[in-house]
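Removed from the display is one protein chain of the complex; every other protein chain stays in position.
What follows is chain A.
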Amino acid sequence: MSQDIIAPMQRTKSRTSLRGLVPWVVFAAVLLLLPVFFQGNSTAFTLLNVIGINIVFALSYNMLLGQGGMLSFGHAVFFGLGSYAAMHAMIAIDEASYAGEGFWAHVPVLGMPLVGMIAGGLVALVLGWPFCRRAGTAFAMITLGLGEMVAAAGQMFPSLFGGEAGIYGNRMVGPQWFGLELAQSSDVYWFIAFWTFAGVFAMWAFTRTPLGRMSNAVRDNPDRLQFIGYPPRNVRFMIFIAAGSFGGLAGGMAAVNYEIITPEALGLIPSGLALLMAAVGGLGVFYGPIVGAVVVTLMNSMLSDYTDASILYVGLVFLAIVMFAPRGLGGGIEQVRVAWRDGDLGRRLPGWLSGALAVGLIIVGLVVLIELAFQATHGSDEFAHVFGVDFDAAGPWGWLTVVVLLVAGGLIKRATNKLREDQA
């Protein structure tokens, strides 16, 4: 049903050469070098920590949607419950180390993501079976209901979920490992970086296991899977548990990072965020959701400094990707990579560049339009600032710019299509 947006993963030859290690070395190097660039910039570290959490969250979501073909609207249940479990564990550590005895007194806060992971997996184990009968629309609706139900239950049991205010803990408790105090966001960065790397690597390793392969099979052809003796429901159930575990892992990271968790973290909005990040990044490429998590998190946090319509832009980017680039940003990167490998880049680059120019012009046009509309509807005296230029909704020039940009973008797009047709 979804073969087109989720291209079957290319079967890479399983050779143990060093080339397979390159992306991981680069990934580790980036994680190690980032603090050098942002030294002393605590805002940057806060943002980096959120990105790390979201990377794990989006990748765990993609285990369901991208790898297993199961569209879920309730993935935040595992994230949130994992987070709650980790938070309760953190509180237990606090109390136990205050008393100076007990099991929790010896557990480091660094291990909280594992608590979240176990909790997420257990929740999926308990809840999952009735949901995994069908994939597709039925599964989507059921997970939506699950999410709403758990979110509503979250408000109902204040001793567990803390009611509207949520529960909060303190991460600077218990035994310290590796001299990591976890006082500032730059300390927490190392914790997040470690678990991001470990989580990403584990999820990548999962795709190489027989179960990981099977999850692609249940996405592409459940009937055939049944035929050769693997009940699709069992396979889906196992994927569901694995995805729930890693969702819980991200939740455990979040518990340590934010030190507070509210029932809102269980609801549709964070579930939608996971979907958004995975789809923007690309469902068919393993690293797609990583790209998506970085881009969407950056957009969410940075755009709000410049415009009041930031969420609208995120939504529009999502819509545009679903409509025009169903393979997402990761799919685009992959296309360029393959073209380069085949020595085809020189021939195809002009088409891509002019296509990108067209899309860029249209985007700028839309941005100006939205900012003007926002100014007009809110009747603010300020001008709409776009890329350092002021536009006034009262005069014609701003609106004219919009028309010119959109028409120019459309014309270039048309020319690009013709160019590509000629090439093909």
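What we mean here is this: contacts are C-beta pairs under 8 Å (C-beta built on N, C-alpha and C of every residue); 3 or more make two chains touch, one makes a residue touch a chain; residues count from 1.
Methods note: contacts and distances are computed from a predicted model.
Colleague: Which of "ATP-binding protein", "Branched-chain amino acid ABC transporter permease", "ATP synthase gamma chain" or "Nitrite/sulfite reductase" is the UniProt protein name of the chain not shown?
Modeller: Matching "ATP-binding protein", "Branched-chain amino acid ABC transporter permease", "ATP synthase gamma chain" or "Nitrite/sulfite reductase" to the record, the invisible chain is "Branched-chain amino acid ABC transporter permease".
Colleague: So one chain is hidden, and I want to know which residue out of A:22, A:99 or A:138 touches that hidden chain in the complete assembly.
Modeller: A:138
Colleague: Which of A:152, A:183, A:211 or A:400 sits in contact with the chain that's absent?
Modeller: In the complete complex, the chain left out is touched by residue A:152.
Colleague: Taking the full complex into account, find the residue in A:180, A:268 or A:299 that is in contact with the omitted chain.
Modeller: A:268
Colleague: Given that one chain is not shown, which residue among A:71, A:188 or A:364 touches it?
Modeller: A:71
Colleague: By the contact definition given up top, give the residues of chain A that touch the hidden chain.
Modeller: Given the touch definition above, chain A has residues 1-6, 65, 69, 71, 130-131, 133-134, 136-138, 140-142, 144-146, 148-149, 152-153, 155-159, 268, 272, 275-276, 279, 308-309, 311-312, 314-316, 318-319, 322-323, 326, 373-374, 377 touching the missing chain.
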